[in-house]
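For this depiction, one protein chain was excluded, whereas all remaining protein chains were kept in their positions.
Letters A and B mark the chains as written, and numbering starts fresh at 1 in each.
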């Protein structure tokens, strides 16, 4: 089992969700985070003072998958989130030691779906 | 050392906290996220137009524990968060390779408590 953590552009969330649903990956957690990579911040202007924020709004996705779903999950995220410009984001994959479904108490690969 | 990530129903947070404190698990990080599992979205109505949101408000807990605390942590979360209905949430367990207490610089199992 793997835990996939992806940091993407906020405006690509809908596209990524669509791609994931097409691959039948339905279980995801979304949170709003601030991120900082190579991308230069969007310049905002407040009363004439330019401010280049170096932390940008990003969306973080967490998706727990069984090993045989990993590849298609990565592909779906990449396809949905890519614009070709800096700031498209990153995907991290971690080993997932255990998974528990709270309602039933099931554990392991069974509990992920 | 393990990192426990739990996604639970917002209205069960207090119950889960109570169970965790009883097991002397006091170190938690809480964030507000959107989640999507098998549960059907709650239908909202805007000017007569029904909208079934497919992402639902959830609470995410992050808890770093030493191995001997893992089982009771999972039990406490399960006990506090379970209603028996879909949408109760998931618990993920990841290996935690290092932990540093910023104040002192301590590392490893010592730093977790």
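By definition in this document, contacts are C-beta pairs under 8 Å (C-beta built on N, C-alpha and C of every residue); 3 or more make two chains touch, one makes a residue touch a chain.
Fair warning: this is a prediction, and the values are worked out from it, not measured in the lab.
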{"item": "Contact with the hidden chain (one of A:11, A:36 or A:90)", "value": "A:11"}
{"item": "Hidden partner interface residues of subunit A, rising order", "value": "11-12, 14, 32-34, 42-46, 57"}
{"item": "Subunit B, residues in touch with the chain not shown (by the definition above)", "value": "44-51, 53"}
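The working rule: only the chains that are shown with their structure count from here on.
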{"item": "Inter-centroid spacing, subunit B versus subunit A (mean Cα positions, whole Å)", "value": "18"}
